[in-house]
Every structure is written in C-alpha cells, then in structure tokens.
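Omission of a single protein chain aside, the complex is shown with its protein chains in their original locations.
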Amino acid sequence: MSQAFKISGVIKDFPEFKLGPLDLELEAGTVLGYVGPNGSGKTTTMHCMVGLLKADGGKVEIFGRDNDPNSIDWKFDIGYVGDKHVFYENWNGAKNLKFLSEFYPNWSDKYVTELVERFQVPLNKRAKDLSSGNRVKLSLIGALAHSPKLLILDEPTAGLDPVVRTELLDVLFEVVESGERAIFYSTHILSDISRIADVLAFLDNGKLKLKVAKDDLTDNWRKITFKLNSDEVELTNVVNTERQGRDYRVISSNYNVTIDQLKQLNAENILETRMSVDEIAVEILKKK
Amino acid sequence: MILNLTDLSNEPLQGQIARQIRSKILSGELEAGYMLPSIRKLAREQKVSVITVQRGYELLEKDGLIISRRGKGYFVNNLMKDEKKGLSEEKLKQNLTPMLRVAIDEGMKTSEIKKIIDDILKTF
Partner (left out) sequence: MLKQLLINDLKYYWFVFMMMSLPLIIFTILGLTDTYIDLNMEFINKYFWSLVIGLGSYFLIYGMHVNKYKEKHDRVLAYLPVPLKNRAIYKFAFGIFPIVSIVFFLEFLRTILPDSLNTTITRIDAQLSLLFIFLGIMSTSYDYMKCPTKKIKHSIRSASIVIILSLLSAGFIILVGSETIPPIVKGRDEIYFYLWGIVIAVVASVIYYRRESFV
C-alpha cells in the first residue's frame, strides 16, 4: 500500500515556538486526524507540506515524491484547504473556480456542479460578499474538484452549520471509500469528524505526543466508578482520580487492567462507561 | 444493510456492528452464503471508520459466523442448526450472568428471579 505522505524529521523554527523534529506518515486509504490545542503546530505542519512554508530541516514526501517547490507533479495529488480562504474577492464563485480549474488536468466540472448542489453554495455572489461558511465551502469545492489523492484539511468544519458538516462528512467518506485516497485533517473539535478517523495523532507544543488507532482509544478508555474501603489505591493506567469518602471515580486508559485490579482490591459497585473521543483527547493532552 | 449504531451506548461501535449482524445471521435473515458488504462500503454507509468495521468483521469471523474468502469478500458461514443454537445459548449465558449476579447481590432470592423471568417471557 502506498504512503500518502511521509514527514521525516521536519523542523520549523519560530522566535517563540519550535515545530519538530516531526515524523509522521499516512497510508493511502486511511483518515488521519491531527489533534492538538491552538498553537501546537498543526497549521504549521500543513504549511510545510503544501509549499507555503519552507521547513528548516527534514523532508516531506507526497506519494513518494519530494515536495520540491519547483516541481508540480506532487501538487496534482493534493487538495488543500487552509486556515485562510483566499479568493479573487471581486470575482464570484464561478469565476474563482474557473481560475483554479486551469491548473489541474483532472478537474471535473461535473463533480463541481454536484458539490455546489450538495453544499448549496451561491456561485454568482462575489467572493467578498460570501458568508464565512460559504467561503469555507467554496474552498472545499476548489480542493475536491480535481479528485486529489490526498486531502489536507485544516480545521475544515470551522464555521459550518451542522447540516453542511454532515454533508461534508458524506463527501469525505466517499473520498476514502476506494482505498486509494487519503485524508489528513486537523482539528481541535473532535466530536464532529471523529467517526471517520482511522488514526489520531496528538500534537502538543510542536511535538508528536501520541499516534494511535482511534478505535484503540475508544475501546480501552473508560470512566470507572467504584467503592473502596482502603485509602491506599495503587492503580496503573489511571490518569484521573476523584474521591468522596468511599466513592471513587477514575479515568482509565486500559479499563480491562484497571477492573481486574479493582476486583483484586475487592472494590464494589464497579461501573464503567465509554468516553467520547473528545473526552479522551482532553486527558491525553493534559498529561505531561 | 440497515444497522442501528450509536455513539451514546456503552458498547463499542465494532461490538454493535458484530452483534447486530450476528442476530441477523442467527435469526435467518442473512442466509448462509450471503455476501456481506465490503468493509469500505459498510464504513461509508454507516459513517464509521474502516478500522471499526474491520474489527467488527473480525469478531464475527472469530465466532465462526462469517468467513473471508481472499479476493472475494466476507460471506455468512454455513452453520448447522445446532451450531446456531449453541451460539445463541452462549450469548444468553454471557448476557444473563452479570445481571443475575447484580440481582443476587441486591438480595433477591432464586425463586423470585425465576418468576420474573417467566413473567417477562409471557409478554413476548
């Protein structure tokens, strides 16, 4: 299976912040969710991938090709929606899309028409008169129209209402269905898109904290409540403990192990509930 | 395939997928030899990640309910009637055991529990 992208040792230095060294890969047919607080370096990573920023070290490969600013082959494989939505403001959506279409041999007007219909974007309004939600939608169409093998989306659902977000998810699911394409999206709101992600990568302060299959997280993390008489509770895999008298509530990153330990300690009234991806992400990012 | 998946229950998504397909198989709705939707297709239909569906299918495969034929897909296994019955009994035991334990812990007597079970069955 081919690798949609491979980031090896990428470093980018800023006065107050340093990204990397960063190593991250994505296999074709997979969806990778890039999670982290604001300012952790998600946008910078994507800037370095698509050619907006030149990294200070390391390299980026897109489907096996270096992201060399002087070659364009690798760019045909990418559809990018960034943190800023840039248009010819005095032109309407149709003209803006026409401008983009000249650059991509794989551009499909038919697909554009379909997406315009699904997202309900007014193509005859000037770009500067579009609402921020419509601007996002227009950017998405511009990135999807040439059916790129790798979609790089920087907080794609920001500013979209729930109806459109669902529509976008549908489109994204269609994109990965064939198994040849891949999606790399960054977010700090997980509940929206968490169902589509196969893998999650957590970024904090420029460093990759954790890369894990999303299902591994939701399968293993639980909130567990129990009653215990002893004061000394030595539990592994527990990241958060609350206690009121004999009542305990903990968050476990491996509930099977924790429950076994609790049974050994003769804990009572053991109850466990699943956690949402959002809740798990908060705990992971809180950890040092 | 119509499934009813939710993020809100305590059961992981792959478990829900496996369980619901399993009951379709055991009830006869999906017959032996039926080809299940491909992993990617089901993932798109149900709006879940591919890995989730894959694990759900793996659970079903482990239980012997489906088999995968390389290059062709996943098919409902040819289960003998008593094999199916055995699987159903196994599941019922798994489900009932923790519930019965809770009831005993709370102080109910065996005869009381049996009466409740009878009452419930009468309503079906």
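Which chain is which? They are A and B, in the order written, and residues in each are numbered from 1.
Assume a residue touches a chain if its C-beta (ideal position, glycine included) is under 8 Å from a C-beta of that chain, and two chains touch if they have at least 3 such contacts.
Values in this document were obtained by computation on a predicted structure and should not be read as measured data.
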item	value
Partners of the unshown chain among those that are drawn	A
Sole residue of A:5, A:34, A:63 or A:87 that reaches the chain not shown, by the stated touch rule	A:87
Contact residue for the chain not shown (choose from A:11, A:52 or A:285)	A:52
Residue in contact with the excluded chain [from A:2, A:71, A:205 or A:256]	A:71
Residues from chain A at the interface with the omitted partner, ascending	13, 15, 47, 50-54, 69-72, 75-76, 78, 80, 82, 84, 86-91, 99-100, 102-104
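Note that only the chains that are shown with their structure count from here on.
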item	value
Contacting residues of chain B [partner chain A, same complex]	7, 9-14, 40-41, 43-44, 47-52, 55
Interface residues, chain A side, partner chain B - complex	29-31, 169-170, 173-174, 176-179, 195-198, 213-215, 218-219, 272-274, 276
